[in-house]
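One protein chain omitted, others in place.
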Amino acid sequence: MGSRAKILAKIKANKPDSLELPHIDPSIFDEGLNLVQEFTKKVEVVGGNVREIKSNIDAISQVKTLFPDVKVNFSTLENTKDFNTLDLSSIKSPQDLEDLDILILESDLAVAENGAVWVADSQLPFRVLPFITKHLVLVVSKKHIVPYMHQAYLKLNNAPTDFGVFISGPSKTADIEQSLVIGAHGALSLTVFLKF
Amino acid sequence: MKVGLFIPCYINQLYPQVGQATLELLEKLNVEVVYPSGQTCCGQPMANSGYESESVGACHHFVNNFKDFDYIVTPSGSCAYHVKKHYNIIPQTDDVTKVRNNVYELCDFILNVLKVKDLGASFPHKVGVHKSCHGLRGLRLGSCSERVTPEYSYIEELLKEVKGVELMPIKRSDECCGFGGTFAVTEEAVSVKMGKDKIKDHLESGVEVITATDTSCLMHLEGLVTRNKQPLKILHIAEILNSNL
Partner (left out) sequence: MSHPQLASIFNKDEKKVNWHDKALWFVRHKRDMSVHHVQGWEELRNLGHGIKAHMLSNLNSYLEEFEANAKKNGVEVHWAATAEEHNQIVHKILRENNAKKVVKSKSMLTEECHLNPYLEADGIEVVDTDLGERIVQLAKEPPSHIVLPAIHKNKHEVDELFQEHLGTKPCDGDPQYLTGEARKHLRQKFIEADAAITGVNFAIAETGGFVVCTNEGNADMGAHIAPIHIACMGVEKIIPKLEHLGVFLRLLARSATGQPVTTYSSHFKKPKADKKMHIVIVDNGRSEQLSRPDFRASLHCIRCGACMNTCPIYRRSGGHSYDATIPGPIGSILSPGKDLTKHSSLPFASTLCGSCSDVCPVKIDIHSQLYKWRQIITKNTPQPFIKKKSMQMMGNIFAKPKKFEKVGKIARWSLRNLPKSLINSKPNAWGKARDLPEGPKQSFDEWYNERQQNKNN
């Protein structure tokens, strides 16, 4: 008997009688959050910044002021082709993205309680993009902020994706004496642009 | 209401004054309280050391002593907890179930059964409360800092009514003192360190008297305070509630 069969048989023999699966009722957690306010607060708590934008053009111009020295840019926003200095068709492997300074992505899901923004595969020509970039800018519409993770997963249930990630703030570590350092392996900074 | 006074073994032998204060306090409250003679121990020292089976005799003896009372009251959260939680190792006769259901820690009994808060005591001192773990997290004699629940504390509720008591907050409100029964001996180094840290927390808060629902924790703290000649008095809650200074 192979290990698979052995393990499954042993578990079957050893498990307790079936216990009921509890039902999740998200309403018991509801505190009536002001979504934009809570989301903004939480992004700041986790080391990110939140700004308002009027349009994609506005996003680009704000990025240029916020990051004046960047050289290698890439954006997946509509109508921002001019901004891109990176030609993805020339990228053969993820390693070639090492010099990326700034990446702008759009998301249609963010979570107020923890400042997390969902980034899905469909937005990512290379999955490593939001991690390898030095600075990450995420654009979210205010109407796409949900209060808690429960609502987020209700939405994700209907939008299956091959890879996706909740990003809450820039990469960080406190592994040296519990001192928080922003910028571990992933992005050194995270800015969220909120639009209507 | 017939109340049996349960005096744990180490209080009986080493801290009789705690038993005396408990008895006097209950009598003051007009409780018909009887101390069944021939009490020994609830069995906890053996059970917590992994020798539950050796405690069976003590369990039966305890049940025999107390099976006829409506309530069993003890100045020890830890022993009450042991009876409630761990007397599942003997057959669950009606007597055993009754005893397990009716055993109460002193403050819990006064506040929630007698429903009395003000005991007319006075004690003009700065008091620091040590929330003994078995009473706190076992019997839930107060809210626990780990859990998200409304705040309460039976011992503090009673202390607040004592004239002259100034309750001093400490930084780590419900961290263990490091007694832990045989742990105090088998893990001597850590046990002593925990006790020292606990005392430091109280001293830094300006506490004059440390009190608790359990003499076991207090014996450990007193041992350190005496050895290190620290300016602290250690008293069981019954002694404070029974005092009229």
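In this document, chain identifiers A and B correspond to the written order of the chains, with residue numbering beginning at 1 in each.
The working rule: a contact is a pair of C-beta atoms (placed from the backbone, for glycine too) under 8 Å apart; a residue touches a chain by one contact, two chains touch by 3 or more.
Keep in mind that what you see is a predicted model, and the values were worked out from it rather than measured.
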item	value
Absent-chain contact - pick from B:K84, B:H202 or B:H220	B:H220
Interface with the unshown chain - residue positions in chain B	7, 9, 11-17, 19-20, 23, 35, 37-41, 43, 45-58, 60-61, 86, 133-134, 136-138, 144-149, 172, 174-176, 178-181, 183-195, 197, 219-220, 222-224, 226-227
Where the unshown chain meets chain A, residue by residue	2-4, 6-8, 10-22, 24, 26, 28-31, 42, 45-46, 93-95, 98, 111, 113-116, 126-128, 131-132, 148-150, 152-154, 156-157, 160-179, 181, 183-187
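As a working rule, only the chains that are shown with their structure count from here on.
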item	value
Rounded Å distance between chain A and chain B, as computed from the means of their C-alpha atoms	51
